[in-house]
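The other protein chains are all here in position, but one chain of the complex has been omitted.
Labels run A, B and C following the written order; every chain starts at residue 1.
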Amino acid sequence: MAYPTGTFELIGLWIGWLLMLMIYSYPLYKENLAYRFAEHIFIAIFLAINLVVNFGNVMKICITPLLGGDFLMIVPLIIGISIYTMLMPNYRWVSRYPVAILVGAGFGLGMRGVIKPSILDAIVSTITRPTDIGAMAWINFLYIAVGLICSVLYFLLTYEHTGTLQTPTRIGRLFIMIGLGAYFGNTVLFRFTMLTGRAQFFLQVLKIIPM
Amino acid sequence: MSGQNIFDKLQNIDRKVFYWVLFITLCVPFMFPLALPIKVVKNTSDLYDGVTGANIEPGDIALINFGYGVSAWSECAPGIAVCTKALFREGARIVFMGSHYDVELTYNKLRSDAAADFAGKTYGEDYVFLGYFTGGESAIAQLATDAWTVYPEDHFRTKVSDIPLMKDFHGWEDIALVLSSDTGDVGSYFLRQWQGAHGTLLAEIGIAMNGSTDYPYYLAGNYFGLSIGSRGGAELEVLIGEPGEATTSMDSINASHILIVIAVILANVGYIVQRRKA
Amino acid sequence: MAIIVTGRVMTFILLILTFAAMYYYMNLGKKGKIFKIRTLPAIQAIPEAVGRAAEMGQPVMWTPGIAGGLNDATQGPQTLAAISILEYVTEECVKAGVKIAALCPLPDALPLVEETMRTAYTAQGKPEEFNDEFIRFFSGQSAYMTGTLGYLQRERPASTILVGGFYYEAVIIAEGGNTIGAMQIGGTNNTHQMPFLVATCDYMLLAEELYAAGAAISGNPDALGSIKGEDMIKFLIVAITGVGFLLGAAGITFIADLLGM
Partner (left out) sequence: MVFAITGIVTVLMFVEYFFFPQDWIVASTVRNWSVIILNISLGLGAVRLIMQHVMGTQRRRENWQFSALFLVAFVIMLFTGLAGYLSTGVATSNSVYNWLFNHVYTALGATTYAITGFYIFSAAYRAFRARNVDASLMLIAGCFVILSNAPVGEVIWSGIPAIGEWFRFVGQVPGMRVFGIVGALGTIAYGFRALLGKERGFYAGGAED
């Protein structure tokens, strides 16, 4: 992408740059009017885009088929609109019905879907021996199996972590801590990459580096 | 606090000092790039092999989900660009869709990032952009069984029945592989409702933060490949031999990562010395 | 097993087994059997956190994170557990004469928060001391973060209780609490926020411990019974993994094949 030349693009670029500084004035300086200004603009625009896009989506998946002769679409349309009774204290009870359908679909899909990848496949992967014959592969195989068993035992919630359970649950917690440490490390990459993108934009607008 | 020694100070540096140092550290490497070599790890090469090898035949349809918005462009966009290029070069057809309301911006960015590859392709025949969807897991489950009810029209409001590519895509059976790139949960919906339920080939081009939770699923074979954050993107750029945004950002990542480790070490030195004294 | 779709048989069996175990223990609970939740250091630390506030003459802050809209299947339960913990914290605060502030960004949880705190004051015989200004509502994530940071700086609570469904505000709020030297008790089931709460809090309720804490405090027999049922399934998982590992190491894939059915 080259540095824009059109007037409106240039204005847009610089406004974007200024808004960025306004937002970063908060951590780098302190809460101030510029930050609040940028924050309110962001939330307003974000919300409006959301509404426009969702309006288009409802048109696409419901209204257009309805107008095209799929009269059954009137059912979800009416039930969907009825969720707005949540805003009217006297009619709030009506909104329980659309919520019930959403919840039912969410639970049904959630419960039927989680078992295979999160439990069964996880166990199968843990107990399938490595194809490598190297010692390291077998140590890892043992590590993951012992780690998983101890970590699951750590999450026994109606048994005290004493007696026989004391050692495995203690070890289980250590396995969990290693997991969280790795997670922390990965998150650092994620957040810094986002900031990196902004640093690049900061320099590009000033023409210090090419766009 | 008048009696603060060096170790107290090490533990209590003002955070604003750090923020400024961090921002400057992120900026400087763009001006003086080092371009250190980037090592490719197995989960990334498995992903690349998956989109270039035996998984995909000319004419097959791949589904690419943009589960990220502008905020995660630096993390996800490079990986998606490389995979799109690779898939087009294998002769695959691609269906693009997204769960972020700003998906149009992301699609436009991809078209510009992989402009040369899009140039030789025809919209509606070789690729299609279905646009935004909501409905969470229900919508993804529905997409597997009856895609046309989730998307009766593409993003540009052409009826899917009038789009040649869409005549070959009604549900999971028509899709050779799915690539989902997410900041949120859509990849896990594909995992449960496509891969878990139907065994569809699935790979994740995720933000680094989700790398930890995604990796066990890669190890269990639920994902045939996995790209983790901008580093994964840079590795994919190495694999396709076209350095891009992710490769450029690696210098900044290097500097900032060293900085944070130094900060942690300094704070711990202060902490340990203080504890010994106490 | 032609009736059940191939590849989903084990899912079916495990789902039914889980339901059955939960139902059995919920039923036992209804008949009066009480299931005890194991010691959770984070919950045991609450009186200490309140005591610290009493000594310092500063308030205690509770906040549940912004993720947990009540009708969200994964986030909602975290808010409910957080509200159970709030009940306990409030009772302890009333006993010790400590001010408590509940900072809540969830509009649909507000009535429940208010009712819970009011009940706790009433239970301690001091209903007149309750003031709904103890509850502060913030709309939207940014307002929530800045509002909470502002509160931390101004009021300097001695202890903070950060329990519930958090998004990325967790690190910002917990960092804010750390800066003012508050004693912090954290808890969430959102994996993506756990590392930050673990790093910044003195005590932590990890994942399901949050639900267990909520159930232990509320004493709800259904919640306790289903947690007991879950524990039985965890034993089953441990057993299958253990046996499967030994067989797998010997090259026998029987268990793995069975689980793939």
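Everything that follows uses one rule, which is that a contact is a pair of C-beta atoms (placed from the backbone, for glycine too) under 8 Å apart; a residue touches a chain by one contact, two chains touch by 3 or more.
Everything quoted here is computed from the prediction, not taken from an experiment.
For the chain that's been dropped from view, list the shown partners it touches.
Over the full assembly, the chain not pictured touches A, B, C.
Can you list where subunit A touches the absent chain?
Answer for subunit A: residues 8-9, 12-13, 15-17, 19-20, 23-24, 26-28, 36-59, 61-62, 72-73, 75-77, 79-81, 83-87, 92-105, 107-112, 114-115, 117-119, 122, 126, 140, 143-144, 146-148, 150-152, 154-155, 172-189, 191-192, 194-195, 197-198, 201 touch the chain left out.
Spell out the interface residues on subunit C facing the chain that's missing from view.
3-6, 8, 11-12, 15, 18-19, 22-23, 26, 70-71, 73-74, 76-77, 79-80, 83, 107-109, 111-112, 139-140, 142, 168, 171-172, 174-175, 178-179, 189, 191, 195-196, 198-200, 207-208, 211, 220, 222-223, 226-227, 229-230, 233-234, 237
With the missing chain put back, which residues of subunit B would touch it? List them for me.
The missing chain touches subunit B at positions 13, 15, 18-19, 22, 36-39, 41, 43, 69-73, 102, 104-105, 134-136, 138-139, 141-142, 144-146, 149-150, 155-157, 171, 197, 208, 211-213, 215-216, 219, 229, 231, 234, 250, 253-255, 257-258, 260-261, 263-264, 266-268, 271-272.
Everything below uses one rule, namely that only the chains that are shown with their structure count from here on.
Compute the centre of every chain as the mean of its C-alpha atoms, then state which one is farthest from the centre of subunit B.
Between subunit B and the rest, the longest centre separation is with C.
Return the chain label for which the distance between chain Cα mean and whole-protein Cα mean is smallest.
Smallest centre-to-centre distance to the global C-alpha mean: chain A.
Multi-chain contacts only, two chains or more: what residues does subunit A have there?
Correct list: 106, 110, 116, 124, 183, 187.
Send over the residues of subunit C in touch with two or more other chains.
In subunit C, residues 8, 191-192 touch at least two other chains, as defined above.
Under the stated contact criterion, what part of subunit C meets subunit A in this complex?
Counting only subunit C, the residues touching subunit A are 8, 10-11, 14-15, 35-39, 71, 73-74, 140, 142, 146, 149-150, 191-192, 194-196, 198-199, 206-209, 212, 224, 227-228, 230-231, 234-235, 237-238, 240-242, 244-245, 247-249, 251, 253, 255-256, 259-260.
Which residues of subunit B touch subunit C in their complex?
15, 197, 199, 209-210, 212-213
Could you list, by residue number, the parts of subunit B that touch subunit A in their complex?
Touching subunit A: residues 16, 19-20, 22-23, 26-27, 30-31, 71-75, 101-102, 112, 132-134, 136-138, 141, 149-153, 157, 189, 191-193, 195-197, 207-213, 216-217, 219-222, 228-231, 248-249, 252-253, 256-257, 260 of subunit B.
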